[in-house]
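The other protein chains are all here in position, but one chain of the complex has been omitted.
Let's turn to subunit A:
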């Protein structure tokens, strides 16, 4: 298991090695989802594809936004925009732990020198109506990944069960590269003609977004957008399954799910703006969860969700 792998030299090299590694293990290397999400789990390649009976294996980087974590680029580890690396394999293979450890070796972590531990951490996403059991993976006392066996998503029992791996890329890379402040981390190779650090790429955007998230975002507009997304999601799913134009059965689970993602992110923004009270919070989470459930219900009616024409008979 101990890799003879050389140490990576930059943030991007770590990402590339993960892409390579999981590609070699048979995962489809997908691209990030083109919407604002709070975590890699929100990508439909995880949320929706973990539902239904069809096998699935995908890996991807997902830019993620958590407005309340903004620190104007000053905190060594906290960012309102960061990257997650996400792997989802359904059904979870028996050697998923070994595969995971292989990925750590691939990015230069020598298992003979480090202390890798699987520490209980049950995962739950109240907004997605999802939960699973697993661990946070520690390397020398630092959490480097989440490892989860999905049990339920969008209120549906997962059959078969997906294994999900989530790496917090900045934190993991800082550890591997020995960097103390995220902004000091080499983004591209330090020997490149124009070497860029993480801070060269993101210092300014962290400031801009922190200011906007906390103080400037128009809450009235956001509240309206939330309601609109919520209404649109329901409207999309209320359309008849058969498209009157093509005559084909087309259930629009993904477009509806986009509205769920939107509502969820707007909720996060409103939260950062401090306009949601403790009691209201639960109600908003419940509203997003209701949308996620509707989308899950719709997705399992689609072919990708395991529906076959015989099911209709």
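The criterion applied here is as follows: contacts are C-beta pairs under 8 Å (C-beta built on N, C-alpha and C of every residue); 3 or more make two chains touch, one makes a residue touch a chain; residues count from 1.
Everything below uses one rule, namely that contacts and distances are computed from a predicted model.
J.: Quick one: the chain not pictured, UniProt calls it what, "ABC transporter permease", "Cytochrome b", "Glycine--tRNA ligase beta subunit" or "4Fe-4S ferredoxin-type domain-containing protein"?
T.: For the chain not displayed, UniProt's protein name is "Glycine--tRNA ligase beta subunit".
J.: Quick one: which of A:6, A:120, A:220 or A:310 touches the chain that's been left out?
T.: Of the candidates A:6, A:120, A:220 or A:310, A:120 is in touch with the missing chain.
J.: Specify the residue from the set A:41, A:151 or A:188 that touches the hidden chain.
T.: A:151
J.: Which of these, A:5, A:77 or A:207, touches the one chain of the complex that we don't see?
T.: Of these options, the touching residue for the absent chain is A:77.
J.: From the list A:63, A:93 or A:108, pick the residue that touches the absent chain.
T.: A:93
J.: Tell me where the left-out chain touches subunit A, residue by residue.
T.: Touching the chain left out of view, subunit A contributes residues 1, 76-77, 91-94, 97, 111-120, 122, 132-135, 139-142, 149, 151, 158-161, 163, 175, 180, 277-279.
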